[in-house]
Each structure stands twice: as structure tokens, then as C-alpha cells.
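Submitted below is the structure of interest, expressed as C-alpha cells.
The complex appears here without one of its protein chains, the remainder shown in place.
After this line comes subunit A, so read on.
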Amino acid sequence: MSNIAFNRLQRECKEVVTNSEISETGIMIEILNENLTEIKGHIRGPPDTPYAGGMFDLDIKIPDQYPFSPPSVKFATKIWHPNVSSQTGVICLDILKDQWAASLTLRTVLLSIQALMCTAEPKDPQDAVVAKQYMDKPQVFKATAEYWTLKFAKGTLPVNADYQARVDKLKDMGVREEEAISVLSCNNWDLNRATVYIFS
């Protein structure tokens, strides 16, 4: 990694850690290794969204050419969102690709991702299944996203008993919980279709 990158990352880390906004904005970074190539990001689920109350972790990898190439950022915590892959956590965000500019920082990246959590862009989806649900069945989408927040992001909302019962049914058939949640979510919580999908 070049000197520019190293100096800048040190500053950036300081900026995010010492910045007094942190308690308000709900973003944080954590350094994983000394040469600053791997960083953990944390975003608190924005209030008034299905992600409220959850804490989402992100894996940030810094390329050699940073800051002239964008960092690679993906969700480590599973999240149900049209612009994030429900399988891999890959994020579809323009500033992480061709709209990246060297003047952007980890702070602006995390804030942009947080903004994306508030306002999804279903027209520019990463996960087509989630996006379709978001467009066609907004209520189901909201409930699913809340359920995922609770299950994977240590959310504090009361559990959706109906969804939990269906997940438990699949678990009784020997399906792993994570897979059960994922398949049910993709099938709009239709237990029959989910069962057929898993066992056929």
C-alpha cells in the first residue's frame, strides 16, 4: 500500500473514531490489521426503517491503489434489502463502482450505505427477488426485512410469531435455520412453495 493510502487511512480512522457525530450518525469503523488493508464497518439501522434497532457489520477491503480505486465493501451481516445481495452481502452502490472519486472517504461511504438503507433504489437492484417483493408486496417486504434484522442484526423488535412458526416447521424437517429463513423470504413466506423448493 502506498504512503498516501496509509496516511490517509490513519486520518480517516481517527476521523470516524473521534468525530463527535458518531453517536448521532451511528457509524463506526474498527481496524482489523496493522497495515490497514482490512477494516470492519458498523452501521446502526436507521430509525423508522425495517432495520431500526439492528447493528450491521460490513467487511471493508482496501485496494493497493486506494484512494484512487474504491474500497470493496460488503455486508457481513445478512440483510434483506433490494440493493444488497441476500446471499452474499454485495452492495450495488454507484460510488463503490464507477462513481467513486478519490475525495470520498470511508465515512462518506458508510453514510451513503446508511442512506441507501433509508431509501432503497429498487430500479437499480442487486437482488432481483428482494426488489420484486419490495415493488409488488411492500408489506411483506417490510415484515421480512424486520424479521431479518431481528434474526441476524440483533434487532430489538418483537419477533413475528407467524414467520417464526413457519421457520420452525422447516427446521423440524431438518433444514438449517438460515436456509429456512432465506428460502421462505424468497417465496413470500409461502410454506408449501418453500418446502417444494428445498426438497425438489
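We adopt the following convention: a residue touches a chain if its C-beta (ideal position, glycine included) is under 8 Å from a C-beta of that chain, and two chains touch if they have at least 3 such contacts; residues count from 1.
Here, contacts and distances are computed from a predicted model.
Undergrad: UniProt names the one chain left off this complex as which of "Amidase domain-containing protein", "RBR-type E3 ubiquitin transferase", "Cullin family profile domain-containing protein" or "dolichyl-diphosphooligosaccharide--protein glycotransferase"?
TA: For the chain missing from the view, the UniProt record says "RBR-type E3 ubiquitin transferase".
Undergrad: One chain isn't shown here. Among A:Q126, A:T149 or A:S182, which residue touches it?
TA: A:Q126
Undergrad: Just name the one of A:C92, A:L110 or A:L150 that touches the chain not displayed here.
TA: Of the listed residues, the one touching the omitted chain is A:C92.
Undergrad: Footprint of the hidden chain on subunit A, which residues?
TA: Output for subunit A: 2, 4, 7-8, 11-12, 65, 67-69, 85, 90, 92, 94-95, 97-104, 108, 123-127, 135.
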